[in-house]
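The complex appears here minus one protein chain, its other protein chains still in place.
Which chain is which? They are A, B, C and D, in the order written, and residues in each are numbered from 1.
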Amino acid sequence: MNNLTLLLPEIFVVILGFSILTIDFFIPKNKKWILPCFAILSLTGILIFTLVFLSGKTDELYGGILRIDGYSLFFKSAFLILGGILIVSSVEYVNKNLSNQGEYYSILIFTVLAMMLMSSSGELLMAYISLEALSFGLYVLVAFDRYNIKSNEAGTKYIILGALSSAILLFGISQIYGLLGTTQFNEMADILGNTSSINPGLLIGFLFLIAGLGFKVAAVPFHMWAPDVYEGAPTPITAHLAVGSKAATFALILRFFISGLMPLMIDLQIILIIMAALTMTLGNLMALVQSNIKRLLAYSSIGHAGYLLLGLSALVSINQSGNFNLAFISNTNFVVSGIILHTIAYGISNLAAFLCISIIYKKTGHENIEDLAGIGKKSPFLSMVFAASVFSLAGLPIFAGFISKFYLFTGASMQGLIWLVAIAIFTSLISLYYYLRILKYIYIEKSKDSQQINLSVISFGLLSVLFIAMIFIGIYPAPLMDAIHHATDALSMLN
Amino acid sequence: MTSLVFFYLASVIILGGGLTVILSSNIIYAALGLMASLIGVAGIFILSFAPFLALVQILIYGGAIVIVIIFALMLTKLEDFRTLSDHKHWPIALIASLVTLGTIIAAAFYTPTNLVSRRGVDFDKIAHELFSQWAIPFEVASLVLLIALMGGVIMVRKTNSRDDK
Amino acid sequence: MDSNNTIGLHAAWVIPLLSAAAFLIIVFSMRLVGFFFSDRNKLAMLAPIVSITAILAGFILFWLVLLDVLNFDGGSISMAWLIVGPAEIRWGIFVDKISVAMIGLVTFISLLVQVYSIGYMKGDRHFEWYFAIHALFATAMLTLVLADNLLFLYFAWELVGLGSYLLIGFWWEKRSAAEAAKKAFITTRIGDVCLLIGIILLFRETGTFNISEIFHIAESGEINNAILNSSVLLIFIGAMGKSAQFPFHVWLPDAMEGPTPVSALIHAATMVAAGVYLVARMMPIFELAPEIMLIVMIIGLITFIFAGSMALVMNDIKKILAYSTISHLGLMMLCLGTGGVAAAIFHLIVHGIAKALLFLGAGSLMHSISNETNIWKMGGLRHRMPITAVTFFIGAASLAGLPPLAGFFSKDELLLSVLHDGQYVVFAITLLGVFLSALYMARVAIVPFFGSVPKNLAQSHESGSIIWVPLVILATLSAGVGFLILPLGSTYPGWAEFINPKHHFEIKPWLMILSIILTLIALILGWSIYVKKLVSAKQISQFIPYLHKTILNKYYIDDFYQWVIDKCILTFGRLVALFDRVVINDTVVDGSAISIYLSALKTRVFQTGYLFTYGAAMAIGASGLTILWWVLLD
Amino acid sequence: MIELTHFQILSGFLFAIGLYGVLARRNAILVLMSIELMLNAVNINLIGYSIFMNASESHRALGHVIIIFVITVAAAELALAIAIILRLYRNKSSINTDDINIMKW
Partner (left out) sequence: MNTFNSWLLFIIILIPLIGAASLIFIPKEQKNWIQWIATTLGFITMVLSIYAFAAYSHDAGGFQFANSWVWLELPSNPLFGQQAIELNLGIDGISAPMIMLTGIVMFTGILASRSIQESHKEFFVLYFLLISGVFGVFASLDLFFLFFFYELSVLPMYLLIGIWGSSTDFKTFIRTKEYGAMKLMLYLVAGSVLIWISILAIFTESGLGTFSIPALAKVGFDTTFQLIVFPLVTLGFGILAGLWPFHTWSPDGHVAAPTAVSMVHAGVLMKLGAYGIIRVGLFLLPEGAEQWAPVLLGLGTVNVIYGALSALGQRDLKYVIGYSSVSHMGYVLMGIATLNVIGLSGAVLQMFSHGIMTALFFVVVGVIYERTHTRDIEVLEGIAKHMGWVAVLFLIAGLTSLGLPGLSGFVAELLVFIGLFQTYPIAGILGIIGAGITAIYILRLVAKVFFGKLNEKVWNSLLDNKFSKQPDSNYWERASSVVLAITILIVGLFPFPFMEVINTGVNEILASMAGSL
């Protein structure tokens, strides 16, 4: 019998979403701050509840459609935290630039729900429908700034290409369903492990599926929407796109690959390698010539997606043939931990960067790199956090990005992908140029006016939290790694 | 054999409708072509012993979607309805679609399958599956619809709030 | 060696340390005095007192060492400085007769020059600093002569160069002084580079820097002949640099930009002799390389003649003396080239004393006539400055080789040594040089002191006692030191035997007479040209105009060097710098960065902003990857 | 007899037609219509597999279930897309995809 109580966290989140929508009717316009406060408090409550309630529980619902395990627990908590951070970072932006606050927050919360479901789904249809829920939320949120033509354009592009990608993804699912007869990850692994050769129909299935997922994580050549949409979306939503949707998709992909596609990985590896190489090269290269900061970070996040893809392609070691053996997957756990760590580190840094951008945008009304000039003087704390996030993204110590990159690359090179790692490291050198360019404008260029930027308590608090998180993970990642190892172990236990 | 005739008939309708959608220079024709194509798909469903799906197909697509599209068309510029043109890059589009087509068809021929003869699925079974095994995705789908609804409202409604300048 | 613990040996290493201590005391007190006393000048005399005390103590200790050497034949003592794997580098001293003689010379001349300087440098802005460098120089020079290993010698060698650099550039506010200091350092540096190469080459072959051990190994024939030859040659080039041998002689005349006492001490008596000393010291391995000995001789000869000819046409009194120094150093080298160590060292001492005397005398002259150096603007000063004049004459006559002054004996020994070697052609040319040297000595001694006194010099008068006392002492010595060549009693068997017991004192009367005649002819010629004006110098020069002009322009060697440095090396440096900037930096480094940037610019046109492109990329990407995968799997 | 291949080819053609439409049409709403074609191609594919599949009934029912989901999502997607496109139309007076390129490079 399915123990539906295990879904309590999700149910609470749904309830929270609806209650916000409802409460919105009853509060006057000038009291809208109640909404985010309520949302954050509830999310915190749900987070604590989830941690207490789900820890140590391992179960599957409906024969594996949803999996409750350490892995999903880790990501659920991460997404709940992310939801909280996104809401906090949205408060000021939404207040100033957007109407329909209730809808905004509730949709945001629904996307959190969708992400939670993605991380725990163990089946393609469930994965697809929660992916769509996330996408729909994002379509709306991207276009939320209704009177901003960029936002409209971003929304249009996003939804049309999103629909195209979901058509492609669905075609892939249909092929897999038809040729394997199942959409369950576990069963797929069994079937794939038993069939000796793989047929063209399945190739289409998996590749179209990967194409659809690749669209979400902005992997080359499915990345082209990303810069435009990142640029046009309201800044907190850009952060969501860059962090939330990407992390959730990777959470899904990881579970899919490890519990479903492991037998196929030797064959799939080459495609992933090509995609990874293209993604990190192109993303970092194109970021060199950007002048809009959000667009720049969009390309940078494409580059980071490339690093994560590098991790995916290193799930099995290269130069091995034949069936599973010990050496073949001996380092898989290492790589998976690396991917998760990098996702987290990258997510935190990116959140900090986008938060800084949205604060600056609020004050200056511009998002071009040139408009960052003199921020270092105007707001030392803000610029320190911005600089830290930029360093972290560039992968320099003492920030989180360094250890995560190192860990990921070490794992990949242990799997024999040292050449791909070399490309990755070289692209990260290229990336340093544009990151430094940001720093140049922040600290070195002088601004025309000397108007101070005052941080609100909320922004200050959130920035400090992110800053400390970046540094803490950077110099003492052991606690986080512990949690990640638990998550990883849960994943491989299912294998 | 009869079924094959019907299948071809449906195929002709579907593909013809599809071609109208992508080739017609009049948008109303295109919308009608879409409708024809969708109804053709409903025919395929009937051939596959899935009358419920056919019904859903006609109701949702034929009844709702095409109407929505036509409404949407009415809300936008009417002038260029009859002068639709394609991109000047359409050959690339053609190549892309032909490559995809080639891949899919080649795969269809090269893929060994383990088949039985055509048979349907009981309506009861579908209903049972949908509301027991797939209850949660179903709930999530409702969430998707809700979000779409909210999104649609937000996008289109006029508000009196301060941003309506 | 059982003599390792003699008092003299310990005294020997104390000598340089005293001066080193003096240097440190002066340098620190300079700042302390400035710090504690507002009026620095009151305590300015502290510096000379400290430094002179040190050098005086050194001079006294010298006698102790000398006594020791006479009794025990010297010895060595050392301590570890650096131990690296197989290489053990030690700080050590080695006392033998040559080094003892050099210590005597250095301490003595230093002492006199420093005393002299109190008067000469009075009131200078950097008075204390002057004595500090003197002390530093004394330390280095004494270390140089005492060093028992080549590396330590090189160490001191370079420090001597530093002292010279600082003293030449003492009046650094004068552009010419700054340039001269630089030139001196760089020119000698070229020699030093070769010297260092030679030393390390020897180390590579023998595994030691110790001079006696090197001799030992070299004599046993364990060193490859080619390497021995090249290292000996390199060492000789080092000596050439320091001793201003042709073609490295250019720095010495310029070095006259320094204060005159400095020229007396460093650029006449001591430092420039270091090269000669080095060759003499290394003679055992030079003798193993006869080809190099020949080169030494030839270089010496060329220098002797060339510098002599230049000394003959210069007008600046200090320059004349400088060229004369070069010329005499050439003579010593020539002699060393024939193996005449004792003679060369003897001449070194004699020349050192005499030349110091001449320079100090010139300084005395200049001091009283407001630093005029052109001899043609002087004249008739023998009446105004009798002591200076007389001592100057003695010095000049000694160097010209007039008996019974010291120069006569030493020159005689030198000629004898050349003759012994059987180099008759060389001998003939040397005689020409001897003639030249007497001639220019006559010129430089006669022109300023005879004739009529120019009007602007009417006020000139004799210098103070602190200046003329050293002159007198030096003159006395210059006259008397020649007798050291003769055997004096039972403990002293004559110079040659003292230096090398195998040699014996000998006299060739015809040679003596020949040299006396030559000298006299030269002096008379000088007398008749410059005093009696019987022969016009101008006419002679017009007789050979091109040669005269060439000599006057120092054979264009300076110009050539200037050209090499300015046009070749500097231009080459600029070219390399330009290459670095334009090719390596701007083209290769920036170029690769820019090409990445440009490729990004080119690539970004694919991001058209049109949905069509984005969708096409996705579709083609998806099916393209599928096909690729399919192909790869088959 | 109708065979699986028929379904697959029909689906392939419809998918390709839809894809062509998405890429080649300039009117945003026509693009959406083409996407509907692609989704229907997926449905044809699914129903084909579902009825020919050699598996238990619940597995075959899954095909139908997926089709229902696809239809639902397609409808919702279309509605939302039209809403967003209309919003764009209000601000820009055009639904021509060629005009939607403020952001590029």
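Convention: a contact is a pair of C-beta atoms (placed from the backbone, for glycine too) under 8 Å apart; a residue touches a chain by one contact, two chains touch by 3 or more.
As the structure is a computational prediction, the values presented were derived from the model and not from experiment.
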Sole residue of C:Ile521, C:Val588, C:Val605 or C:Leu632 that reaches the chain not shown, by the stated touch rule: C:Val588
Options C:Lys533, C:Arg574 or C:Lys602, residue touching the unrepresented chain: C:Arg574
Of A:Phe38, A:Phe406 or A:Phe472, the one touching the omitted chain in the full complex: A:Phe406
Omitted-chain contact residue, chosen from C:Tyr130, C:Phe155 or C:Phe498: C:Phe155
Of C:Leu56, C:Leu70 or C:Ile200, the residue in touch with the unshown chain: C:Ile200
Hidden partner chain, residues of chain A it touches: 326-327, 330-331, 333-334, 337, 376, 380, 387, 391, 396-398, 402-403, 406, 409-410, 413-414, 416, 418, 421-422, 425-426, 428-429, 432-433, 436, 439-440, 443-444, 476-478, 481-482, 485, 488
Chain not shown, touching residues in chain C: 80-87, 151, 154-156, 158-159, 162, 169, 172-175, 177-179, 181-182, 185-186, 189-190, 192-193, 196-197, 200-201, 203-204, 565, 569-570, 572-578, 580-581, 584-585, 588-589, 593
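In this text, only the chains that are shown with their structure count from here on.
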Gap in Å, rounded to a whole number, between the CA centres of chain D and chain A: 26
Chain centre separation in whole Å, for chain D relative to chain C (CA means): 96
Distance from the mean Cα position of chain C to that of chain B, given in whole angstrom: 101
Shared-contact residues (touching 2 or more other chains) in chain B: 87, 89, 92-93, 96-97, 100, 103-104, 108, 113, 133-134, 137, 141, 144, 147-148, 151, 155
Sites on chain D at which at least two other chains make contact: 15, 18-19, 22-24, 31-32, 48, 50, 53-54, 62-63, 65, 69, 73, 76-77, 80, 84-85, 87, 97-98, 100-105
Complex interface listing, chain D residues touching chain B: 1-21, 23-27, 29-30, 32-34, 36-37, 40, 43-44, 47-48, 50-54, 57-58, 60-65, 67-69, 71-80, 82-87, 89, 93-95, 98
Residues on chain B engaged by chain C in the complex (per definition of touch): 87, 89, 92-93, 95-97, 99-100, 102-103
Parts of chain C lying in touch with chain A, wherever the complex brings them together: 593, 596-597, 599-601, 603-604, 606-607, 609, 611, 613-615, 617-622, 625-626, 628-630, 632-633
